[in-house]
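What you see is the complex with one protein chain gone and the rest in place.
The block that comes next holds subunit A.
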Amino acid sequence: MNGRLRDHGSTLLVASLASGFGVLLLQVTGILGAVVLADDTTGSSATVKTMLDVVALVFVAIAVYVAAVTTANTVATIVAGRTRVIALLRLIGSSARTQRATIAREGLVVGLVGAVLGALVGTAAAWGIGAVGVATEQIPAFEYSYWTPVLLVPMVAVVLTTWLSAWTGSRRVLAVRPAEALGSSGEQSAEELGRRTGRTATGVTLIVLGVLALAGGVLVGLVHPAGVLVGVVGGILSFTGVVLVADRIMPAVLRAVGRWFGTTPPARLAAENAVRNPERSTRMTIGLVIGVTLVTMFAVTMETYRDAMYAVMEGQENVEAMLGPVIDGTVAVFSVLVGFSALIAAVGLVNTLSVSVLQRTREIGLLRALGFDRRQVRVMILAEAAALTVAATLTGLVLGFVYGWAGAQAMLGSMTGEPALLAPAVPWVVLAIIVVAAAALTALASLAPARRAGRVSPVVALAVE
């Protein structure tokens, strides 16, 4: 039982992070509302407060979604590791449904604990921020109860999605045959691909529609800034489509990235390992893709906007001094808010890689017996982590650039009065931060598993458990 709960450590962290982030964001919004209310002269603060809440909830939704994908993946990985035990229990008569319900129930408990834990930490952090703000006289003293019903939204969402993700992630339990307790199951055959065609069809439809809308937005944007609204619809549709067909895209990207690493045995095995379970690799990377796409998109749009403004207002004094900090600030705030989802995805990636390396102890022992030296084993794990983060980052950058440019073009194409094409501007600072973060994530994700893998003795390959 102890082992079972330890399995869920990473899920608990993910649930707490999502709930904590959501509650913190809403509490800070609440404080801002209270501050505005304190010197309300126009009576419009209620509207402002509602708008802030809506914006906050969008970010919360992104975080909760990424957390859900991450949790489903973590649970699926745990289930893969428990296959023998599950099969044994099936062999002695336990039904697959019972087994799956147990895992879902574990998810519910973890979700509940995570939601409450996150809410407490998030509220404490918001209180701290408010207190510091008042103490440093950034904001006036305010009246705020630290409780609004809207706080329940992220908490309930976290509980429900964790529960649901545990249920989804444990789907493989149904496929475990009792015989697997007996067989020396070295490797599962690739997961069934058939059932996913429906999802792919929906995804492709959404992408086609979305790209059409995106193109329409760009065209309309040549004559009127309202084109951006059409573009946003296209962006949401097509990106949802991309997420739906990610299980077809990511393995291909991973394969291509894996080829860059060369043909030495560690590099080749790492490339294979990164796609040996396409479903798992997709879920490991998609959260990062979402985060990188959104951050890049926003930064590209804002950077293009900055270039356009400077170009239009050329010669006017102060425009850089006035506009610059506003744009920088907006990009920074947005990046932090979206970057949090990427952090949640990163937790999942670190954990999944670590667990999947543990599950491969025997295979690593075999490689050691056959003549892989310790360094080659470590390089193999490092390259696998690198393939995952590089593939996710690259995909996100490409998508982000396309969306960011389309958005800026749709918004600003008619700015000068006549239709104009804009060159996408490159947000170098944000790019550099993304690359550094990806490198850090690779190192973090592979450090412990690589060290552990390097210590695996070749004797374990010979042991029959």
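Brief remarks follow.
One rule holds for everything that comes next: contacts are C-beta pairs under 8 Å (C-beta built on N, C-alpha and C of every residue); 3 or more make two chains touch, one makes a residue touch a chain; residues count from 1.
The working rule: contacts and distances are computed from a predicted model.
Of the candidates "Thiosulfate reductase / polysulfide reductase chain A", "ABC transporter family protein", "Sarcosine oxidase subunit alpha" or "ATP-binding cassette domain-containing protein", the chain left out of this view carries the UniProt protein name "ATP-binding cassette domain-containing protein". Note that of A:269, A:438 or A:453, the residue touching the chain absent from this view is A:269. Considering the whole complex, the residue from A:342, A:367 or A:453 that touches the absent chain is A:367.
Remark: the residues of subunit A touching the chain excluded from display are 184, 186-189, 264-265, 269, 272-273, 276, 362-363, 366-374, 376, 457-459, 461-462, 464.
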